[in-house]
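Below: the structure, in C-alpha cells.
The complex appears here without one of its protein chains, the remainder shown in place.
On to subunit A.
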Amino acid sequence: MATPRHLLLLLALALAPLLAVAAAEGAAEEGPRGRRLLVLLDDLAVRSSHSAFFGSLQARGFDLDFRLADDPKLSLHRYGQYLYDGLVLFAPSTPRFGGSVDQNAVLEFIDAGHDMILAADSSASDLIRGIATECGVDFDEDPEAMVVDHINYAVTDVDGDHTLIAGDDLIQSDVILGSKKIEAPVLFRGIGHAVNPSNNLVLKVLSASPSAYSANPKTKLASPPSLTGSAISLVSVMQARNNARVLVSGSLDLFSNRFLKSGVQKAGSKKRYERAGNEQFVTETSKWVFHERGHLKAVNVKHHKVGETNEPGMYRINDDLEYSVEIYEWSGTSWKPYVADDVQLQFFMMSPYVLKTMSTDKKGLYSISFKVPDVYGVFQFKVEYQRLGYTGLSFTKQIPVRPYRHNEYERFITSAYPYYTASFSSMGAFFIFSFVYLYHK
C-alpha cells in the first residue's frame, strides 16, 4: 500500500510545477468574455425541454444561472458591477421581468458590452418585441402570425399546416456558423421578423425561402401578408458597435431537444437526414454570440521613425516611419495570431493621405513603413478593420506632423551660387568704389 501512495506523492510533486505553469497560462490566456450566463425562462420546464442546448453550453465551461423571468429578486448588477457576462432570454411570453430588470436594463446590459440570445415565439410579449426592436429586429406585428411555407416545409408524420419549416438559407460565414458546413436543414417553428433596413449592424443568419410568408395559419388570408419571401428572417444576429453580440430567433423550439434530436426531410426532397441541422446551428451560433469565435484584438500599436525605436511625439513632413500592430484572434481557448492580407492602415487627416495594406509575418504582427506626406497637420494612424462575423477593429492614434524647422533647409544651394557671387562681388566693388571716390582726388 505504501509504495503506490509514495508514487502518487512523487507524481504530484513532479506535476506541481507543470500545473502551476498551466494555471499561469490559463490566467494569461483569458478570453474576451466571462463565463457567467443568466438564463431567463417562462417556466422551468424549458430547462429540461431544452437541456441539450444548455448542456452544450455547460460543457463548454459556461456557468448557467437559471431564473424565472418574473423572479422578484432578479437583478443584473449589484454595486455597479454586472453579475453576468451574458444573457439567454428564453422567456418569450413574459409581460415584464421581475426585480429591477426591465427593457432598459437589458439594453444597458448590452450597451455595457454583454451578449444575449433572445428567442421569441408565437406568444411573444410586447416586452420581448420591444427588446428585439431595439436590437434592429422587427417581429411581425400580428400576434397570431407564424411563418408558413407551403413548399419548403419539413415533412412530418401528420400533415400539419406547414408551419414547421426546414430552413437551409444560411449566411455564408465560417466565422458565425463554424468551418464545418451545416448539411441538414434547420427546423424552425415560430414567428418571422424583418431586419431594420436602416440598421446595418444586423445580419440575417437564417432566412426564409422565397415562398414563405408570415400569417395566421388558422384563418383565411384576408389581405396580403405584410412579410413575405426571403425578406423574412428566421434567425438574425446583431453585433453592436461595442462588439456586444445579440442573436434573435423567432422560434424557441429551434433550441429544443425535440428539434435538436429529430430527423428532417424537406418537402419535395427525397433525402432524409437522421438529424436536423439544429444542434450544429445552435452550438455554432452560440459559440459566436458568446465570443468563443471571431473575436479579434489588437495590441502593441507602435510607430517610430525608420532606424529608431522610440515613439516620437511629433513627426516632420517627409519623414520615413514604421508602424506595426499585433492582431490576435480568440480561438475559444487561446489567442492565436490572426492571419489576413487585407488589414489596411490609413494616415488620416480629414481624408486618408496614405492608405496601405500592411504586410504580416503570419505570427500576428502587421507592419508597414511609408513616407509622411508633404502636408503638415494633426494626423491619425487609423485602422478600421470590419469583417463579416469578426469583432470590429477600430483604433486610432493621433500624431501631429510639423513642417521643417528653419535650420532644416539646405543652407547653400548649388544653383544659387551665381547669386552669391553676384552679391558678394557687388559688395566688394561698392567698397572699392567708395574708397576710390572718397580718397582719390
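Here are a few things to note about the model shown:
In this text, a residue touches a chain if its C-beta (ideal position, glycine included) is under 8 Å from a C-beta of that chain, and two chains touch if they have at least 3 such contacts; residues count from 1.
What we mean here is this: contacts and distances are computed from a predicted model.
A chain of the complex is left out here; the name its UniProt entry carries, from "Translation initiation factor eIF2B subunit alpha", "dolichyl-diphosphooligosaccharide--protein glycotransferase", "DNA replication complex GINS protein PSF3" or "Phosphatidylinositol glycan anchor biosynthesis class U protein", is "dolichyl-diphosphooligosaccharide--protein glycotransferase". Remark: the omitted chain is touched by one listed residue; of A:220, A:241, A:270 or A:362 this is A:241. The chain that is not drawn here is touched, among residues A:222, A:350 or A:436, by A:350. Of the options A:135, A:148 or A:231, the residue whose C-beta touches the omitted chain is A:135.
The residue touching the chain not shown here, chosen from A:73, A:406 or A:441, is A:406.
For subunit A, the residues touching the chain absent from view are 107, 110-111, 134-136, 196, 198-199, 201, 238, 240-242, 244, 314, 349-350, 376-380, 398, 400-403, 405-406.
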